[in-house]
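Shown here: the complex without one of its protein chains, the others still in place.
We call the chains A and B, going by the order they appear; numbering starts again at 1 in every chain.
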Amino acid sequence: MSLELRNLSKSFGGVIASADVNITVPRARVTGLIGPNGAGKTTIVNMITGMLAVSSGTITVGGRDITRASAAEINRAGLARTFQNIRILPETSVLENILIGFHRHETCSTISALLGLPSSRRETQDLRNRARGLLVRFGMAAFADHPAGALSYGHQRKVEMMRALASEPDYMLLDEPIAGMNDMEAEALAQVFVELAQGGMGILLIEHNIRFVTRLCQEIYVLDGGRLIAQGPPAVVMKDPAVIAAYIGGEHA
Amino acid sequence: MLIQQLLNGLVVGGVYALFAVGFNLVFGIQRLLNLAHGAIFMTGAFVAYYTVAAGWPLWVGFILAAIGSGVLAMLIEIVCFRRLRKSGDAEFGAIISSVGASLVIMTVWQWISKTQIVRFPFETFPVIIFRFWGLRVSALQLFMAGAALVIVVLMAWFVYRTSFGRRVRAVTGNEKAAMLVGVNPNRIYNQTYFLSGALAGASGVLVGLAFNNINYMMGEPYLMFGFVIIILGGLGSIPGALLASLIFGMVQTLTIAFLPSGLTNAFIFFAMFLILLIRPNGLMGKEEAGALRGRR
Partner (left out) sequence: MSNTILGYIPLLDLFFLHLGLAFSQWIVLRAGVFSLATVGLAAIGAYTAGIIATKTGIPAPLGLLAGAFTGMAAALLLSWPLARLRGVYQAIATVAFLQIILSLNIYFEGLTGGAMGLNSIPKSVGTLTLFAATAGTVYLMVAITHSRIGRAFDAIRQNEAVAASLGVSITGHQALAFAISGALAGLFGALEAYHSYALVPTQFGFQYLIAIMSYVVLGGRNTVLGPIVGTAILILLPEIARPLAEARMLVYGLLLILVINFLPKGITDTLVDMLKARNLARRKVAAETAETRS
């Protein structure tokens, strides 16, 4: 059981954003995807989650082809994501932001929801309690009723993660989850990620903070100019001359 | 007969082009619909009429109408749009705000005209008919076609060949980047809206002359036709609006001539619906009408 990208490619009117990318994200592991700015990491997440059309190649989850599925179908297949440019629902409260995440598990019928029958009300109440549970786990219980748009950057990232977690995915794609957080907050999140992986979730972690990635991941993929230039355990990858060149070259460019 | 109708349609289409190109110019630069464009058009017709009624020659009225409508459009942008644009959610807000502006402008002209239909005095434009190859063309039609052609060519030159055009396109691409290279976006917006309003005003005068019926409600149908044209041509595309105006002028003239009279509008708007379904970006629009990918 894993999330598999096979020969995945994307071009925007002749400009190649991803070329022939092969990545395997197994369950119960944290897999890293790193690379200099503009390497095409977010493009890959967008393709996996159905926000961008795939030019060629295939994506499968547990053997099921989701290459051409819609974003909503892909979530229902067990994938959830966070966004690099935070996309919070600004007008609603933190709690309501998280409630949306439960959407794919909501079972009450349309008629019941429209007419406000007891089953619909019970479900809403039940989900509110579960959302509060998530808030406690992320140390944000005090913020439940705050308007999400007014939160700090780091808190908004956490809300996005809780929202994605609420859909109880088999795989989480985290696009720079600790950007804008201090060391203590990052440390707490690392702990959460480890726990999630231990619980059986497959995590694809995209991150700029190399130390954070090398510590958490068993397997790392390195992307540069839309191509994979290295893959393997952190210790091996970080010594790869191609990776060093890409990073140093990238930093000076 | 058919050729005569096509010719008439082409002339009408030229006037529509003045209207639609201005409409699209604004949409192209700000991605906002200015629903007061019909009211600006009507303002042009009224300004020209009252200038002529005060004893001035028509050409003075024409120029005053263009300037007046241009200034009005500029004011609408400043009063109704500028604040909204900064708040971020301007797409819906601009529709509401410009409908509001349209209502205000209509009320003002309703009061001035005392809810009456006003008409240019007889022979404001000399009635001369030319005949050739079995076709009839009036001097007014020639003037309309000529004026439309000259104005559109001038504008195309302005937008595509001058530094103003380059600045407009810089702002369209990225407002912040444009500011970094020293382009003041607000100034560009003022100029663009002025241009757009002046074009609408000019077309108002021509329509006022052609149908000799100026009233405070006259903008509404033209705004509707404007929608059809920019959907056909592609929202934001100036050459598209030009081409679509000519096609629309001819199709409309033909449907009026050959379809049962009550069905013209139903036919035209139904056709627009079909275009939205089959080719939502129009003849020359950029790909943007479609909703988010993966939307299901």
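Throughout what follows, a residue touches a chain if its C-beta (ideal position, glycine included) is under 8 Å from a C-beta of that chain, and two chains touch if they have at least 3 such contacts.
Since the model is a prediction, treat every value here as computed from it, not as a measurement.
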item	value
Which displayed chains the unshown chain touches	A, B
Hidden partner chain, touching residue among A:Ala72, A:Ala188 or A:Ile210	A:Ala72
Candidates B:Ala101, B:Val118, B:Val205 or B:Met218 - the one touching the absent chain	B:Ala101
Residue touching the undisplayed chain, where the options are A:Thr31, A:Thr49 or A:Gln156	A:Thr49
Sites on chain A contacted by the missing partner chain, in the whole complex	49-51, 70-72, 75-76, 80-81, 83, 87, 89-92, 96, 99-101, 103-104, 106, 108, 110, 112-116, 120-121, 123-124, 142, 145-147, 163-164, 167
Missing-chain contacts mapped onto chain B	27, 31, 33, 79-80, 83-84, 87, 89, 91-93, 95-97, 99-104, 106-107, 110, 220, 224, 227-228, 231, 235, 260, 262-266, 269-270, 272-273, 276-277, 280, 288-292, 294-296
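Note that in this section only the chains that are shown with their structure count from here on.
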item	value
Distance between the centres, which are taken as Cα means, of chain B and chain A, whole angstrom	47
